[in-house]
Every structure is written in C-alpha cells, then in structure tokens.
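Just one protein chain is left out here, and the rest sit where they should.
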Amino acid sequence: MGELFDPLFGMDAVAAATGDRAWLAALCETETALARACARVGLIDAPVALEIAAACEEAAAGDLAELGRRAVAGGNPVIPLVDELRDRVAKRAGEDASAAVHLGATSQDVLDTASMLITRRALDVLLPDLAACADACADLARTHRDTPMAGRTLLQLAAPTTFGALAAGWGSALDRGRARLSELRSTLPVQLGGAVGTLSVLHPNGLDVLAAFAEELGLAAPAAPWHTDRTTITELAGALGTSAAAVAKVAGDLVMLAQSEIAEVQEARPGGSSAMAHKQNPIAAITARAAAAQAPGLVATVFAAAAPELQRGAGPWHAEWPALTGLLRATGGAAARLRDSLTGLRVDAAAMASNLAALGDGSGTGHSGEFVDRYLAGRRT
Amino acid sequence: MGELFDPLFGMDAVAAATGDRAWLAALCETETALARACARVGLIDAPVALEIAAACEEAAAGDLAELGRRAVAGGNPVIPLVDELRDRVAKRAGEDASAAVHLGATSQDVLDTASMLITRRALDVLLPDLAACADACADLARTHRDTPMAGRTLLQLAAPTTFGALAAGWGSALDRGRARLSELRSTLPVQLGGAVGTLSVLHPNGLDVLAAFAEELGLAAPAAPWHTDRTTITELAGALGTSAAAVAKVAGDLVMLAQSEIAEVQEARPGGSSAMAHKQNPIAAITARAAAAQAPGLVATVFAAAAPELQRGAGPWHAEWPALTGLLRATGGAAARLRDSLTGLRVDAAAMASNLAALGDGSGTGHSGEFVDRYLAGRRT
Amino acid sequence: MGELFDPLFGMDAVAAATGDRAWLAALCETETALARACARVGLIDAPVALEIAAACEEAAAGDLAELGRRAVAGGNPVIPLVDELRDRVAKRAGEDASAAVHLGATSQDVLDTASMLITRRALDVLLPDLAACADACADLARTHRDTPMAGRTLLQLAAPTTFGALAAGWGSALDRGRARLSELRSTLPVQLGGAVGTLSVLHPNGLDVLAAFAEELGLAAPAAPWHTDRTTITELAGALGTSAAAVAKVAGDLVMLAQSEIAEVQEARPGGSSAMAHKQNPIAAITARAAAAQAPGLVATVFAAAAPELQRGAGPWHAEWPALTGLLRATGGAAARLRDSLTGLRVDAAAMASNLAALGDGSGTGHSGEFVDRYLAGRRT
Partner (left out) sequence: MGELFDPLFGMDAVAAATGDRAWLAALCETETALARACARVGLIDAPVALEIAAACEEAAAGDLAELGRRAVAGGNPVIPLVDELRDRVAKRAGEDASAAVHLGATSQDVLDTASMLITRRALDVLLPDLAACADACADLARTHRDTPMAGRTLLQLAAPTTFGALAAGWGSALDRGRARLSELRSTLPVQLGGAVGTLSVLHPNGLDVLAAFAEELGLAAPAAPWHTDRTTITELAGALGTSAAAVAKVAGDLVMLAQSEIAEVQEARPGGSSAMAHKQNPIAAITARAAAAQAPGLVATVFAAAAPELQRGAGPWHAEWPALTGLLRATGGAAARLRDSLTGLRVDAAAMASNLAALGDGSGTGHSGEFVDRYLAGRRT
C-alpha cells in the first residue's frame, strides 16, 4: 500500500525487494544475462554483450513512470524496455549491435525470469524472518519445556499442557513452511522459449543458450520452457500460503494469550491507542495477522490464473504479476511482524500457573516434555 | 504495483485516488471535519478549529515515510498523526488548544471515515469509466441492432444472433454493476464512536457532533457507530466484485472475438510484441481481464475479515485496508482498460456475416432486435 | 457434506431445499411452466400442456442416479430429462405431442430458471432463520439497553459500553444482510432465450411466452435473456456473503464472550467433549462460524465464473451450480446455527459488571442507550 502503511504491516523490506525499481533491475539483469549467454555460445560478439550490459545498467536507473506509460501499448514493460535498450546500444555500438539485444527471446521469457529473480530476492528477505520466528519458538519451547499452562480447546479451559508444547507446535509449522520455501527457492528456473516456446530463433543453439542463461543468473535450467506450465508459480503460491498460515497461527495465539483476561504473554513493546492511554495492545502480532490475512485470497487468484490459454495467456498471465507480488509482500510482512512480536516476548509463568489453578485439573502434562524434545531434536537433523 | 505496472493495468488514476498521499489527505480532512463539527456544537472554540484545520493542511503535505515509520508502534497512522497535529496546534495556539484535536474520537473513527472518503474518490474515478464502457456498449447495441453474427455456445458455433444483442447483454451487466455502486456511493457513512462506540467523551453532545461531522464531509450520518458492523464494507466489496465481473465478461468476449480465426472485432490500437511484428493483440481487453481477475480473491479477503472481534478487531480490521484499496484499484483498472478497448472498437460486420454463413443456419435472429430495444429503453428510465 | 455432517453445520434444512431431489423438482416445474406458457400463448394445445405437466410430475419422482449418469454425455441433466419427458409424453399423447416439450428453450434456460427456484426455496429457509437471529439480537439490545459491560478493542479491555449496544450492532448487520437478500429474492428472474438468446423458435411470440412463463413461476420477467449477464448470480453471491459475514461476527463474539476467562454469556445447551466432561462449549456459535467460513471462498468462485465466453460459457456456467448451491448452504447453515446459539442465550450481567470493575474506568456508557433506541426505531420503519 505504499510507505504510509507498508511498515506497519511489516512489508517495507519485502516491498523494496519486489517494488518497481526492483522489477526494472530484474528485467535489466535478465537481458544482460541473455546477452552474456548468447556471447558464451558465440551468437553475439563479447564486446556487444558488454555494451548491452552497460545499456542495461543505465536503463535500470531509468524513469519508471515513463517506462510504465510506454508499457501500456503492448501490455508489458519488456516491450518498451527492449526498444530503449536497442536505442542505447545503437548509440553506443551501432545499429547492428542493437539487433543482439533480446536475441531469440519474447517478453514472457524476460518477465517470467525476472519474476523468479524477484521471488528469490523476496525470499531472501522473508526466509531469515521466518527462521528468526522459528528459532524464537524453539527457544520458547526449550525454556518453557516444563512451564505448565491451561490448554484451551474451543476457547474453553480444557486440561493442563505446557507453554513449551504450544511453542513447539508453532515452531513445527513455521519450520515446515520455510523448509518448503527453501526447497522451492533452490530450484527457481529461468524461462526461455522465444515467441511460442520453441527457441526457433536460437536454433540450433537454443539449448546451449538456455543452459548458459541459467548459469548467468544462478537459476535452474528447466528441461523445457514453462511458459504454459504454471506449476512453478502455483507451488510457490501454495508454499507462501502455508507459511502465511503458520505465521497467522502463532500471531493469533499470541493475541489470545495477551487478552486482558488471560494475560499470559505480553509483547516487549505493546502498542498504545489514540483514545486510551492504558492499552497494551500486542500490535506486532495483530498486524502480523492482518498481513497474513491477505494471503488466502491472493493464493486463490494465482491458482485461478494458472490456466493461461495455449502458448500465452490473454489475461491470466498478466494477472499473476500483482498477485504473486502481493503474496510475497503479505507473507513477508507477516513474518517480519511476527518476528517483532516474538522478540523479547514476556511470558508470565505465574499467570499461566494461576489460570491453570482455576481449571483445577491435576492430571499432569503427560508427554508434553518429550514432544518438545522430539521437536527440538528434529530441528537439529 | 507502482508506476511501472499500474498504467498497463489501467490503475494509475485510481491508484492516485487511493494512494498514500490520498490516504493522508483523507485522514487530515477527517480530523478537520471533526474539529469543525465540535466547534459547531460548541465543544471547542471556532478559532481553535481553524488552527486545527490549518495544522491538518500542513500535515497533509508531510513526510509520508516518516509518518509510516511512526505508525508501526501503534499499528495505524492515526496515532502518530494525532500526535503531530497536537504538536502543531500547541505551537500555533498553545497546549490547551491541542487537547481539542481528535476530540472524543478513536483511531478507528478516523481511519474508517477516511476509508469512506477514499472510496468516494476512487468511485469518482471508476464510475465515469464504467459509465463510458456502458455507453459504448449501448452505442454498439444501437448501431448493430441488426448486424447478424454467429452465436457461440460452449465455444462452438451454435445459431444466429446479432452483435447488438451481445452488446446489449454486456451493457446490461455494466449498468447493473454501476447502479449498485452509485447507490452505495450515495450512502457512504462517517464513523464516529470514540473508544468503544459510545461517544462517551462527547456525551451528551455526541449525536449532534455525529450529525455535524457527517455534514462537514458530505457523508451520511449513521444511526449508530458501525465499528463492529462491517456490512458497509462487505456490500461495497460485493458491488465492486460484480462490476469487475461485468467488465471481465465484456473483455473476455472481446478477446475471443478478436482471435485470429474469428477476427470479428479489433481494438483501435492493438498491441505489438517484442518478438512478433505482425501481432494485433487486443491488449486493452487483455489487461482489463487481468485487472478484473484480481477482484474475486480480494472480495474473499474482505468478507473473511468482516467478523472483527468485539469492539475492534485484532487483525481483521487492519486486514480490510489493503484488501479494499486493492479491490478499488482492480475494479477501477479493469474499467479504465475496458474503456480503452471499447473506444474506437472496429466491428467487422462482413467477418461476422462470413462466419455466420459457415454455420449455415437460416433460422433468423428472432427477437434479438426487440431485446436490444428493451435494453435501450430501460437505460432511459 | 451429507447427512452425517450437515446437521451439525445447520445445513440439513437448506440442503434439502437445494439437494438433488429439489433440483429435479425445479427442473420439472420449469418445463411444466414453459408448456403452460406456450399453451397460454396458443403455441401448443392445452391438453398437450396438461400431458407435459403430468409427465413432469412423474419425472420429478424419477431415479436421480440414473438421470445423473445420463447427464454426463451432454454435461447437464436437462438434456436427458427432456429426452425422458418426450418419451413419456409420446406414450401418453403421441409423437406429435412430444415435440411440444421444451419448446423453444435450451438447457441453460431450464437450468438457470431452476436455479432461481432453488434459490427462492433456499432463501425461504434461510431468511426466517436470519430474521429470528436479528429479532433475538433486537430483544437482547432492548433487554440489555443499560447493562454495562467492558468494551474490548484489539481484544484488550478498553472502556465501558453496554451489552445492548453490542447486540444492536449485531442486529444491525443481520438486518442489512437480510434486507438485501429479501430485495433480491423478490426480483429473481426467469431465464428464457433459446439456443443463443434470441428466442427465434418462438418468434414472433417469444415475448409473450417469456411473460407468461414468468407468471407461471411467480418469478420476474427480465427485459431480455440474461444467459450472458451473470450479475443476477453475482449480486446474490455478494448478498449471501454479507449475510454470512454478519452471522460470523455475532457467532465470533459469542465464542469470545463465552470464553472461560470472560464467561459473560453461555449457550442454553452448550456442547460436551469426548475427553473432558466439564466442557461447556458454545458449540452452536462455533459451528455457525465454521459454516460461515465456507462463504468467502465460494463467493470468489462465483465471481470468478461470472465471465462466461460469448453466448454460453464452456465451464464457467457449469461452475456456478455447485458454488451457488454451496453458498446457499453455507449461509443457511450459519444462520440456523446462530439461531440455535441465540435462542435461550444466558447473559450474565453480574459477570459483565465484575469484568467491567476490573477495568476500573468510570467514564460511563455515553450514548449507548440512544444508539440502541435508534437501532430499534430503525427496525420498526
């Protein structure tokens, strides 16, 4: 939503990683990598590739609004960017050199590949936050392995458990979320297929260019172009949704446990109110929930867009860009705010004991300690 | 998504109406209106209200990023804005005057009321675009009342109809969408309830302040605060979703009719390609579809957030802001791009006749002309 | 989900109104009405219409599974139903008479019209439940107009309010939800357009048949066929989503107020547990929330399906059936369970007073009583 609202949703860092300037940089980086790949395969001269790289570097600092206006006519920013790059290269190295820009590629190649770069950058912001959240939960589980508290089912006092067992469940979900995202991060692929996915312009060197292009960007080289197979995007969306849900669970529980009537946890820096001076709102957890609440609808949007028509979707493809970007921001924001909430969290074991006493159930905490141990042991492997 | 992508999704105008600066302006306008309302009721002195208004005008031009950073602690931008306004008023008119800022209100009052102002502004961008689309459809229906074409069901050639009948169906849906949005626009309410919705600080003058506050902003005065009743928001979301769907239907049909193999319509300014010079992509319709495709998931997000806990939701309330903003942008963008698509649309009656001839069905076009007449007559009432 | 789960989600009555047998009945009722309408206009003989009506009555009691199997080939149950009706009529009154079955109509006409009948029946189950919920809230608001309780914002104790004010907010949302549904119920239209919406087979009598058809069924006669304009369906979906959200808000608050640590309300018949004998779970409110939670995703599905291709969608049209049916059930189930929750609800004013005392805020309840009065007065008009 911009600089007025992004910070409170924890989205400022991930918004920077996925913003206009980052997209332009990713588009330019992709064109540079393509030129280098073509040079390595011998399709263009090395000095021309250097000129293209220089032009890309200039273009990456260009006027976003102007490029945005010029993107309207063709429906994507790659078309005017390629025009601009060709102009720049022509000025630097002559008309002939300009033909080497964007060689054999189509807009979707550049946009899809750039979206993988954007995803990687966003995950590099998001995953450390998720890891910090998970580590904080592991610390809570360890510290409070044997801290008894009342378990609440259907929001009614139920039977004794430990705060450690609850925190272990939180951490377990967060770990599963980030394990999947890490796995997907390590296999993010380039896309390169040319007009309809045959790489005909680069034939018979297309497979070599594809491999070199992937190496240049540190992305995976797919067996074949995936312009029509959007499972790369849907698996990302599903994994982001799982991580957002894992965050929402922890944040929701923190909000519940911080209720005035329960008061078993308190954030280190609770929020105030414009009307009530005494309020101690667990505002980081609250805004983590709000950020995470954006995710399910965005996941649905990505999934609904995942059946583009034939060789390139007439709308579905374009619909992915804001939805995937929004999903990275929602999940990233949620993780960042949950990290804030968990950092320095005050756990009031005495309040837990007191609330448990009200339940009057002396049945003990069973295997909760062993479950914590198993969870912690599972993290070390 | 920012200035690089917003224009191609038609979202630039509506993004400006719903962006950070617009939100800050709306928040400031709300605080000004509250001060004026309190002055009219005699709770604060008129000169103090003028100072508050002046402070609000200054604040509206303030540093968004700085305010955004200060919004993190309390989870909304109203808290630091009120602090800032009090400082400004204290400097202008003394400590005592500063107490008149935000009198009797809570953050939610200001944010919810500002969201109604934002909605009104966005609708004032969106509704003319929707109206232009509907008018264009009406023109097409009138012009092509008797232009025969092949009807296609399940994407198979089926039986004769007219382009006028198809266009009438498009216009009918667009008219219904905007009728509902116009109705809701005219009843957008202020929110004013104080800390928990009792207006206790303003008691016994709260009802008078509420009425005056609404008058100041030209919004409706609700019978009671609606901080806990989010049907105002869900009805808006539903209506925006309907309008987005109406746009998606027209845009989708235009994309189908513009297919190379059908070629019955063509946009006035079709888009090119970075790889294929001959392409005549109906890019305005394509990007209208993409913008509209964001809507269903955002509607779901708004609906899922519409059950905030007790007197103010601990997450659900905050979750509304980006979702409603996103929905205004998606619907507005879709309408703007469809307007582009319909403006100057080339209808190839000969191609329609030729495709119809291939069907070889001489059963005629039945009541299609009368249906067009009825639709046009309905618009005039 | 069937008879094992439907009752606990409150969906049994609405499932019966929207189930297979009800759908078959509605399809048959539609064919009967069409035959009668054609007879009134003079297109078929009155005795033939009577034979068709008799055949429809027989068919309505037919084998659902068999018809379901025969529906696969054409993708909808109307095709085999019409075959069956023609066979039945041929046996009763000869081959010639059988040609009068389904005269001038297409499958979509019958299915869309039947879906309006199903919707009306479901609303006739749902609206009384919603009304009972709203009335119960009004009773609570009246009874507890001056019962003080602690207001809670962001789930923190905030400032004094009254239970009456909270209940008034609940009722206000429920009333708004059902007002909209009632409005839409009264304008549910028949669909009749023939193969592609021109009523060519019935020409020049199509408009008369359309009017008579609507009269027969007590549905509205649209100006033109709406096979391509799905705003009738999206407005219903939006309105159902709003009502589901209104229910979810009340149910969520009841769950919160019934928490062991708050204990300000208790259901008349709280639920037990298979493991804990002491549990007093507000199970009606809990399952109302669960039913309502199905709604946002289903609304999104309906909206995403609302752009069918050209004269009949190749998938989007069919996708509406389960989604709209599911949405009627979700909203109906939620309303039924909330009604159970509110019926005989025990409100513990002493607990409210005690929790309020813990807040230690003597600022009073301001205009809460007047807000209740305004809400109640608004209901009478």
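When the chains are written out, they are named A, B and C in that same order, and each has its own residue count from 1.
Note that in this section a residue touches a chain if its C-beta (ideal position, glycine included) is under 8 Å from a C-beta of that chain, and two chains touch if they have at least 3 such contacts.
Here the structure is a predicted model, which means the values were calculated and not measured.
Student: For the chain left out of this view, which of A:A306, A:L328 or A:L342 touches it?
Tutor: A:A306
Student: Looking at B:L155, B:L184 or B:A211, which residue reaches the missing chain?
Tutor: Of the listed residues, the one touching the omitted chain is B:L155.
Student: Which residue among A:A60, A:A165 or A:A291 touches the omitted chain?
Tutor: Of the candidates A:A60, A:A165 or A:A291, A:A165 is in touch with the missing chain.
Student: Of the residues C:A99, C:A314 or C:A353, which one touches the chain left out of the display?
Tutor: C:A314
Student: In the complete complex, which positions of chain C touch the hidden chain?
Tutor: Touching the missing chain: residues 1-9, 12, 19-20, 23-24, 64-65, 67-69, 71-79, 82, 102, 105-107, 110, 194-195, 201, 251-252, 255, 269, 271-276, 281-283, 286-290, 293-294, 296-301, 304-305, 314-319, 321-323, 325-326.
Student: Tell me which stretches of chain A touch the chain missing from the display.
Tutor: Residues 106, 108, 151-155, 158-162, 165-166, 168-170, 172-173, 176-177, 180, 194-204, 206-207, 223-231, 234-235, 237-239, 241-242, 244-246, 248-249, 251-253, 256-257, 289, 292-293, 295-297, 299-301, 303-304, 306-314, 363-368, 370-372, 374-375, 378 of chain A touch the chain absent from view.
Student: Extract the touching residues of chain B with respect to the undisplayed chain.
Tutor: 152-159, 255-256, 258-262, 273, 275-276, 279-283, 286, 296-297, 300, 304, 355, 358-359
Throughout what follows, only the chains that are shown with their structure count from here on.
Student: What whole-Å value do you get for the distance between chain A and chain B if each is reduced to the mean of its CA atoms?
Tutor: Averaging C-alpha atoms per chain gives centres 28 Å apart.
Student: Averaging over Cα atoms per chain, report the distance between chain A and chain C in Å.
Tutor: Spacing between the chain centres: roughly 38 Å.
Student: Got the chain C residues that touch at least 2 other chains?
Tutor: In chain C, 152-155, 158-159, 256, 296-297, 300, 304 touch at least two other chains.
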